[in-house]
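Dropping the structure in here first, questions after.
With one protein chain removed, the remaining protein chains of the complex are shown where they sit.
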Amino acid sequence: MYFHVQDFINEIAQDEPDPAAANALQEGLGGQFGEMRTMMQYLFQAMNFRGPAAKPYRDLIQGIGTEEISHVELIGTTISRLLDGSPQYQGKPTDPLDKAGAGGAIPLNIALDHSNIHHYLVGAQGALPVDAAGNPWSGSYVYNSGNLTLDLLYNLMLESTGRLQKCRIYEMTDNKTARSTISYLIVRDQAHENAYAKALESLGVDWGKLLPIPKTNAEAFPEVKELVDRGLQSKQYSFDLRGQSEAGKIFRGASPSNDGTELDASEQAPVGSPITIAPERMEEFAPGLDPELLALIQATADLELNEIENLYGPVAK
Amino acid sequence: MYFHVQDFINEIAQDEPDPAAANALQEGLGGQFGEMRTMMQYLFQAMNFRGPAAKPYRDLIQGIGTEEISHVELIGTTISRLLDGSPQYQGKPTDPLDKAGAGGAIPLNIALDHSNIHHYLVGAQGALPVDAAGNPWSGSYVYNSGNLTLDLLYNLMLESTGRLQKCRIYEMTDNKTARSTISYLIVRDQAHENAYAKALESLGVDWGKLLPIPKTNAEAFPEVKELVDRGLQSKQYSFDLRGQSEAGKIFRGASPSNDGTELDASEQAPVGSPITIAPERMEEFAPGLDPELLALIQATADLELNEIENLYGPVAK
Amino acid sequence: MYFHVQDFINEIAQDEPDPAAANALQEGLGGQFGEMRTMMQYLFQAMNFRGPAAKPYRDLIQGIGTEEISHVELIGTTISRLLDGSPQYQGKPTDPLDKAGAGGAIPLNIALDHSNIHHYLVGAQGALPVDAAGNPWSGSYVYNSGNLTLDLLYNLMLESTGRLQKCRIYEMTDNKTARSTISYLIVRDQAHENAYAKALESLGVDWGKLLPIPKTNAEAFPEVKELVDRGLQSKQYSFDLRGQSEAGKIFRGASPSNDGTELDASEQAPVGSPITIAPERMEEFAPGLDPELLALIQATADLELNEIENLYGPVAK
Amino acid sequence: MYFHVQDFINEIAQDEPDPAAANALQEGLGGQFGEMRTMMQYLFQAMNFRGPAAKPYRDLIQGIGTEEISHVELIGTTISRLLDGSPQYQGKPTDPLDKAGAGGAIPLNIALDHSNIHHYLVGAQGALPVDAAGNPWSGSYVYNSGNLTLDLLYNLMLESTGRLQKCRIYEMTDNKTARSTISYLIVRDQAHENAYAKALESLGVDWGKLLPIPKTNAEAFPEVKELVDRGLQSKQYSFDLRGQSEAGKIFRGASPSNDGTELDASEQAPVGSPITIAPERMEEFAPGLDPELLALIQATADLELNEIENLYGPVAK
Amino acid sequence: MYFHVQDFINEIAQDEPDPAAANALQEGLGGQFGEMRTMMQYLFQAMNFRGPAAKPYRDLIQGIGTEEISHVELIGTTISRLLDGSPQYQGKPTDPLDKAGAGGAIPLNIALDHSNIHHYLVGAQGALPVDAAGNPWSGSYVYNSGNLTLDLLYNLMLESTGRLQKCRIYEMTDNKTARSTISYLIVRDQAHENAYAKALESLGVDWGKLLPIPKTNAEAFPEVKELVDRGLQSKQYSFDLRGQSEAGKIFRGASPSNDGTELDASEQAPVGSPITIAPERMEEFAPGLDPELLALIQATADLELNEIENLYGPVAK
Partner (left out) sequence: MYFHVQDFINEIAQDEPDPAAANALQEGLGGQFGEMRTMMQYLFQAMNFRGPAAKPYRDLIQGIGTEEISHVELIGTTISRLLDGSPQYQGKPTDPLDKAGAGGAIPLNIALDHSNIHHYLVGAQGALPVDAAGNPWSGSYVYNSGNLTLDLLYNLMLESTGRLQKCRIYEMTDNKTARSTISYLIVRDQAHENAYAKALESLGVDWGKLLPIPKTNAEAFPEVKELVDRGLQSKQYSFDLRGQSEAGKIFRGASPSNDGTELDASEQAPVGSPITIAPERMEEFAPGLDPELLALIQATADLELNEIENLYGPVAK
């Protein structure tokens, strides 16, 4: 069973809208090696896990899988922010009935030259479950052979490929909003590389100098270096509410990344950053309420609130 | 940010393996109107939500979306249990090196006549992210127009279709494992119908006698009736760890289902049922460890555990 | 612009339900060489046609394309009839509220062993836009190169492949409902083969003894022979309401099928067979109305009918 | 059974080629909420319809479905016209053998920067069965649950989403060719919204102020306003050749769109606009006939025409 | 540049037709971890290879890739043989015009209960480019990150998963035709595991006891043991016509599979087994020639042969 808290797992930096960067980030969300895939792959591996004696492996996978849901939330919102307001249409927030195209105006003209027109046409300047080339996410991506060694080997390769692609995305844009999330995910992917590499070490493998993959000067990327300096590549959170996770039996000892750190699984979760709600966008008919509907919402809310509070006392807000 | 607890959201009843029922349930997991889809649709709608004034709607969608992750966990595990052991191969649990096909035996012969051979060939008697006809789940299923009215209308239709399909699955099998989960989901889908219908009521719609959809004698299904008698169709949990959800501003008052109940959003989560881990299956090479690898795991665990406990004291298990 | 008449293009024979035959026929509806594909391919070729001087070719393609819409209607309904009632559930037609699964019964149990479980789970014992292996129809099937010679060559191959597959389906079942439609389409596919072969003859090709493809003893299939004896393989209707089609400039002269007939494009359309509506199926919650909703329909209809007839006179029924 | 007349359902305005606008319109043709989908969905719902007592609902769906085939024809041709001639290659119409690339010229160079290169490479400056992001249309889009209430609810949502997307496309371009078709479809989608909303009213729903969706100032779009002033959003044609449609039992009374109009189902079809044929495009090898082949066509046509007219008298042209 | 010799890479044993086994083998041909995928993945990795200094790695991948084309040929033909004649229709080989369905017979009735009806309906009792669940092979399977370490790691996982799935297929059937090919591929997949594991050893990894994956008693499968006894799991052929491959710089030394063998790359290719051609199948209209067409073939062949031999001398046969 899962729970939510209204925090992002990491803070998203402010910068100008940048729809091209948004599209590149779609690979990290809905691509074959993106967060939707890691999330689903680990949730399936945890559900279908075999072997009670191997519970620490199951818990390691379950914990990383839970983290990936928060990564979906983080990168999806980052994409939305990069798209939000990019048409630079000046709607009238006091008049929720859209006037965007009145008189034959073309406030969404930008969409015709944009990387993925669906960001404006199907979604309302928001993230989509597709990759950077527009292909929808597919269940056929999920790998879960049931053979523990193979699942671990695949997961190691998966995290390394995710990290490789994010390093490439980093090299494509210097938008601060994009980079704050990409850099965080580069570092967390390395933590997950370490987790699966360490699990394979427990089965007898010695990785030598091979890790991390890719062999990058990631520490020379300023935003990445800051996070590495805080040791985020060597921590794994449990995200487990009752402390039943045994992942710490695996995620400990010297990092397989050859960086001299010790792996640490002692924290439940990182400190988050509060979630906020994006503004309305008139030119997208989003959310699409006119003054009458807005008044209805308010009236209904007031009415029912009064009734309920009369009966039961104040409602939590 | 998301958290996990090692409980199922509802208990899964015990019964014999039943791979045909397992395959029917795949529609409820990976089908176009299954739990992976509701989960992803609501997570995207929550991430891309517009309009700070409409926060109660966002919170309603976020809460249901969080619940759907637990539904994925529940129905996925139910499918795994229905498949587990169906080949009736008697492996030797004391000898982890598989002998399943030794001497030319065909312990997986059942797979050739099974609904989806991938349950034995690609997975190891476990759930897959596909529907009951074997089609992989697709990101193109996710609907998130950004127009609040349309998103709510779609969600109402989606939950009703999910409930319709589960009522049909109920009529396909009387396996108790399958039915315990299907019945629970029929009732929860109705709760979600109520949530979206109520949200549209707040925008001025009067549903008259239309709901619930389908118009079934669901209360005549014994397993469903038991849950309805407990009022589960009229509750919505927040799954919010800090109590910031305002979904209760919408989910309250008379149920749109015309059953005389009052909607109730006062609980954080239901009481769960402990998660257990499935046995190894030699004929699937799952988890695929031989005695030497097992010994390594144990040795490594003992060694590192000792070292760590020497330094930091006892590790939580 | 298109019009409809409430007639099937050919009569559908009565026989017992046969879901396996229904599934085989899905190839002829939603398969890569089925009627949805011919229909869409010809509608696109007609829309995108280039060369005013070549209007007779456009009209030939448009006319066959229009016929294919009626073929979709014919084979889709045939599939529905083959499925309809196959679970042999005896609902209570006087009580529209479904009791199908009451008391825990499993009236849809047949679906678990059926060729495509979606016929009972996603549809309500009705046709689906998929092929016989369950793959959804895809727009990537449509061929429209814009090069007239190539489009004609493809169309000849397409009709011949459609006819080949239908001859194979004929050999798979002797259900009379299935065969009445399959046999009709075998003969009409040959008419379309003749049309495209003749069009290529007008560009200089001499087909020698090659046609028809496949070289079958189709005339030895009793149901096919009856239609061939009526000359249906050598007729092409215009389905053009204003008689503007010039297809007859091509579809005339000796048949390329070497059967001694003359091609004839003089008729607008065949005589149809009245469309009827299938019964409700309680076990599918289809159409899903309860007594209250039915009463509402009737009351509303009566009320509004009266009002309108008071104003405008009797409404056509 | 279907018939065709060589008219567009609405006139297409003249303007310059505009391949970017053409690509945006592809969403309205081959997108998940485009005309191919509405057409196929309603044809399937009509074929699989259950409940003879509910014939007016079947007829309503059948009539709208028939109209959608004409919409496919309209928007497909509009896309073709927006693409036609966009490379600005000046072929020699008197010499049908293509000289387009002679001497190494690159007349199709525009394709490399175009929204969808397939418009020039796979098609010949013509419409494709894909959406604006290049995804092929899929049969998995079609929704037909067999439950009447759900099918109507889905159809209402579908038409509203189609209208929403077309309003967004309107805001992307001011090309007159594109806008004449988009504006017409915005208005017709509203008529279909009204149809399904009214059908649900007959089942007891009161929509209050919710409709139309989206809540737009569509009447402030000049091209849309002109059509609304003619009342096109409140008419539904039967497209039924024998007057057997009972759709008028539902489509009547006050419009659910709250615009003060009365719904009117008394007309069979609108007045159309004559279909014309596009010119040849040498640089695409379309239609790809050389002088010899052209001469053959003419000779064959003359010869056979003479023979046939000798035997049977003049052929209609 | 590639060449072909009319030999299978391994002999295919004779046994009865077995369409269920044929379908299971489709996973090994067109599945996500089947031979079409390994073939394409390695051909792309070889084409896109970077780093002249790393030529031995390129040559290793190129050589295995070339072998996989022969594996596609081997398993494809094995599937065809398992299907061939399964309907047990007794055609008249002396009369090539098909009489299969004459008089209304149903010789292909078996197809309705078969694992994949397309084996009889789309193909003519032959292999298809799909997996065992009927999904078409997809280019999205191909992994080629360009990062050598990751490509090698993926390839190791890929071969191990292929081997795992084939071990499972082995356990599904004891048909000798199926097993002769499956066993051969189990052993060759292990050779490829060794190749990629060894390449990673050269980058510093020590695999310990981890390999081979899966840890099976494969040597207890009689057909597999015979091939292992011949050392086929420790050989890699170059398939290079000019001896330019440097793969032997990697594929040598102790096997990473811990079986005490030395890797050997000294042979160009194994001894093959002559390819034969399958009989005609009248009930499939395959190859679909009637007596007149057959006579034409013969006459044409004789005539042209004479002419050519008059001019140039005898033609090689």
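All chains are identified by letter, namely A, B, C, D and E, in their written order; residue positions are counted from 1 within each chain.
Keep this in mind: a contact is a pair of C-beta atoms (placed from the backbone, for glycine too) under 8 Å apart; a residue touches a chain by one contact, two chains touch by 3 or more.
The structure presented is a predicted model; accordingly, all values stated were derived computationally and were not measured.
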item	value
Visible contact partners (per top-of-document touch definition) of the missing chain	A, C, D, E
Residue of E:15, E:73 or E:219 touching the missing chain in the full complex	E:73
Selected residue (touches chain absent from view) among A:13, A:102, A:172 or A:294	A:172
Option touching the unshown chain, where E:60, E:82, E:211 or E:289 are the choices	E:289
Of A:30, A:134 or A:204, the one touching the omitted chain in the full complex	A:134
Those residues of chain C which, in the complete complex, touch the missing chain	32, 135, 138, 140, 145, 147, 149-150, 153-154, 156-157, 160-161, 164, 200, 203-210, 213-215
Positions on chain A where the hidden chain makes contact	20-21, 23-24, 27, 31-32, 115, 131-135, 164-165, 167-174, 208-210, 213-217, 220-223
Residues from chain E at the interface with the omitted partner, ascending	1-9, 30, 36, 40, 43-44, 47-56, 58, 62-63, 66, 69-70, 72-73, 76-77, 80, 122-130, 136-140, 142, 144-150, 201-204, 239-246, 248-250, 252-253, 266, 269, 272, 276-281, 284-289, 292-294, 296-297, 300-301, 304-305, 307-308, 315-317
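Assume only the chains that are shown with their structure count from here on.
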item	value
Set of chains adjacent to chain A and to chain D	B
When chain C is superposed on chain E by its C-alpha atoms, the rotation angle in degrees, nearest 5	120
Centre-to-centre distance between chain C and chain A (centres being mean Cα positions), rounded to whole Å	47
Contacts with 2+ other chains: residues of chain C	122, 130, 134-136, 284-285, 288-289, 292-293, 296
Pairs of chains, among all present, that meet the touch criterion	A-B, A-D, A-E, B-C, B-D, B-E, C-D, C-E
